[in-house]
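A single protein chain has been omitted; all remaining protein chains appear in their positions.
The block that comes next holds chain A.
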Amino acid sequence: MAPQNNNAAPLRVRNLTRRFGENTVLHGLDLDLAPGSFTALLGRSGSGKSTLLRTLAELDPAPEGARLELPRPVAVAFQEPRLLPWKTVWQNVSLGLPGRDARPRAEAALEEVGLSHRVEAWPATLSGGEAQRTALARALVRSPRLLLLDEPFAALDALTRIRMHALVLELWRRHGPTTLIVTHDVDEAVLLADRVLVLEHGRIAEDVAVELPRPRRHADPGFAALRRRLLEALGVSLEEAA
């Protein structure tokens, strides 16, 4: 088991502006995430959500004028699992871990995501769900205080996605990192997060608290209302969505 993560820190972003040439992708964006909260970030493609995530992960350097307070360590799971094909599952999970106990730690994380039986497997032999579980284990094993998920389930089939949703919630509950999931799937956002943000034109256009009890079901009346509101914020009418 990875150690309990009790000291989650808040995330604070002020005045984040990012331009690519003429194109302003993020526009003086402010963002606060409570310690240990689970937030979903919705937005149409091109709304800047991936750019925001890359900045939070420090994959891109922080632009001038912005102030960032980011909980560390950070871990990311991407849409493609990004496993190194020439390393076995446990080697991928323990990648970059310092110390001699890397393997037992990797094995513990793999056990948590239900992959104890694939510890020695090559990534080429994994199913899509197994590869994404490995990516989650690789994120978990670092006991992150900030967990960033970049459309991690978009490429999975519907059944596998349901399982992964349950797994992510379980891991979040157990380890408590401040979690931000970027998605374009309104249902996924409402199903998982306590708070849903809609990003539009580089600003947060909508900030909705989700106060439905877990486990959440699509059939809940509250669910449908939230879904409608978020779809409207995204500029999709219900006739189109149906």
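Just so it is clear, contacts are C-beta pairs under 8 Å (C-beta built on N, C-alpha and C of every residue); 3 or more make two chains touch, one makes a residue touch a chain; residues count from 1.
Here is the rule we go by: contacts and distances are computed from a predicted model.
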Protein that the absent chain corresponds to, by UniProt name, given "Alpha-D-ribose 1-methylphosphonate 5-phosphate C-P lyase", "Secreted protein", "ABC transporter permease" or "Formate dehydrogenase subunit delta": "ABC transporter permease"
Identified contact with the non-displayed chain, of A:Arg118, A:Arg142 or A:Arg161: A:Arg142
Of A:Arg82, A:His117, A:Arg173 or A:His218, the one touching the omitted chain in the full complex: A:Arg82
Selected from A:Ala9, A:Ala57, A:Leu167 or A:Val236 as touching the chain missing from the view: A:Ala57
Selected from A:Leu97, A:Ala154 or A:Val236 as touching the chain missing from the view: A:Leu97
Positions on chain A where the hidden chain makes contact: 57, 59, 74-76, 78, 80, 82, 84-88, 95-98, 122-125, 138, 142
